[in-house]
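What follows is an incomplete set of chains from the complex, kept in their original frame.
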Amino acid sequence: MSNSQANVITKASSNPKVSSGNYFEDFRLGQVIDHATPRTIGEGEVALYISLTGARQILHSAEPVAQSLGYKGRPVDDLLAFHIAFGKTVPDISVNAIANLGYADVRFLHPVYSGDTLSTRSTVIGLRQNSNGKSGVVYMRSVAINQLLQPVLSWVRWVMVHKNKLEAPAPETSIPNLPSFVAAEELSVPSFLDARKFDTSTTGSEHLWDDYIVGERINHPAGMTINDSDHTLATKLYQNNARLHCDDVMMKQTAFGRRLVYGGHVISLCRALSHDGLENALTIAAINAGTHCNPTFGDDTIYTWTEVLDKWAIPGRNDIAVLRLRMVGVKNMPAETLATTHIENDGKQTYHPNVVLDLDYTVLMPRRQG
Amino acid sequence: MSNSQANVITKASSNPKVSSGNYFEDFRLGQVIDHATPRTIGEGEVALYISLTGARQILHSAEPVAQSLGYKGRPVDDLLAFHIAFGKTVPDISVNAIANLGYADVRFLHPVYSGDTLSTRSTVIGLRQNSNGKSGVVYMRSVAINQLLQPVLSWVRWVMVHKNKLEAPAPETSIPNLPSFVAAEELSVPSFLDARKFDTSTTGSEHLWDDYIVGERINHPAGMTINDSDHTLATKLYQNNARLHCDDVMMKQTAFGRRLVYGGHVISLCRALSHDGLENALTIAAINAGTHCNPTFGDDTIYTWTEVLDKWAIPGRNDIAVLRLRMVGVKNMPAETLATTHIENDGKQTYHPNVVLDLDYTVLMPRRQG
């Protein structure tokens, strides 16, 4: 998810016990960082996630339904697990970041249950110093594991980071080869999951994978207004200590003028709002790419639409299949009032100023049986 | 609870995958609706409910006290269970509602514990088309069950719903016969509950059922200011997706000018505030009737008073008995500053503009022993 928002620099404390984070010259190709503060996720996080987003996805709401599909209990929301795992990387990677440039190859590998403890490790997989010599781009692959050392999530992101010592030599440029999407055969579809007897009365929608048409667009009708308290509660819940979300005094000195909403909260709101029309999208399998197109602030109201990008069968499975979706987040105007994400500006196509999110992801949805 | 607030109409999405809800002509007498999204209630919901309301009822706060009374654990707050069960009905019943006209015969049938999963089913028990031919009233009986299929809650409500096809024929008028209150002998008093050894030091009040006098009024001293973030967190926690609580852009186009507080949140705040003076009201047995007299908005401060309407013994029980109470919610002025709920307006009695709730309900309270 590219993000041109984050150029906020603050003085590091002079006491060396306060980490000033990593600068571009501190990263080495192949370097491994074990991020601090493993986190146990409990029933409280599960309820708070619903309260903060209004999420109604069945798999995360109803223990018996999850069990009827083969899960040992209701897994925590995919995005809750992601935000907590991601939050771990902020102190080491994003503190001196100029911009969060992009995400790719986000894979949901294994369900996370209440009681699990997540830890995140990142590896530097690419480096490229900028031509101005003042900053560079760092590519990281991160993996979150649970307390049984099972990988539950992995992703790549790349961020632009300041140099501290401008005289430090530029590293050899190395740019990783990243997939534009995670193909069906690479998705981690749980072997225990059996959706043949999926009961659509639990979700209230009879629209299954078979019914979605490549190219169709769904304008999700509901809107959700964000309060400053909401988004900061979410950010703190994820132990994401990026200061631009929580420190209003600091942000008043920036061009933004106020706290920025954590982009992950916007993704969560859009996913929750997209429930009306995608009720049987049981779980997120992968996020292929995404852009935070414009900043979101407290008091903004989020709407969303979905476009069906593609439909894939899963080898060996006739109970469940994949929808590849484009989820677009819009602020302060209903989804149906906006025809496209882009407008022409001086002959160039740019994002409409009210478009805040453009996300390419895949979900698992039951197929119609027999 | 009558509610003249809710005439907010929004365009249904044109994609048929987005349900546009039911219109008046879609309901049939005897029709059964299984509402979507069963919900597991965990420890997180319990804590959030306390945090959102300040509730201090002993049975829901203290596991050992609940167990000493015969419960297997602390049951979740009666109103938390109600709001979650009620929220399930919103997508099917209230989406095209003009007004939530009333409630009756709300019965709390069985304790709900952390870990339980609630599902709600509704049956159409009455229909009456309005004389204008554009809308009608639908009477529904709803029952929430837990994962063991035990009924835990039941209630009747009636709502005024738009017609979509004005040419659809009017159904035969059928109005159910509803009780004005749930009598003592019909209340579900748990057989395991034994309040003979109830320890009033756990609640801090020695006032038991014997001490309350029919006709007395208690002005509860505390007030509670509602923030927009609070009430929307509550509404989302209940997965109640009625848009008038959460979409400020939409509400700015209405006469209200801003999001409305979910009426159930007001009931919860009044119940929590009424703890000072009703400390030994262990649990709600029934709600007989109620009116949301005026709308409540963010930044309003809620106060409440209680009138003792009646006192009933329970056949076969000398440890516990019933108080029938009237709970009045007032906004932005302390309860003690208002003598009555009604004022004269052009020769008619109407609710005082600061009265927001008028609720008739019954509670179980221990009797003095020996």
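Should a chain be cited, it is by its letter among A and B, assigned in written order, with residues numbered from 1 in that chain.
Keep this in mind: a residue touches a chain if its C-beta (ideal position, glycine included) is under 8 Å from a C-beta of that chain, and two chains touch if they have at least 3 such contacts.
Note that the structure is predicted; figures quoted are calculated from it, not measured.
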Item to check | Homo-oligomer size of the whole complex, from 2 visible chains | outcome: 3
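Everything that follows uses one rule, which is that only the chains that are shown with their structure count from here on.
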Checklist outcome for this item: The angle in degrees, nearest 5, through which chain A must rotate for its Cα atoms to match chain B is 120
Item to check | Whole-Å gap between the CA centroids of chain A and chain B | outcome: 37
Checklist entry - Within the complex, which stretch of chain B touches chain A? => result 10-15, 17-19, 34-40, 42-45, 47-48, 91-92, 114-115, 117, 147, 227-229, 232-237, 239, 241, 243, 246-250, 259
Checklist entry - Which positions of chain A touch chain B when the two form their complex? => result 42-48, 50-54, 56, 58, 61-65, 74, 114, 201-205, 207, 211-212, 216-225, 227-230, 233, 276-279, 299, 301, 332-334, 336
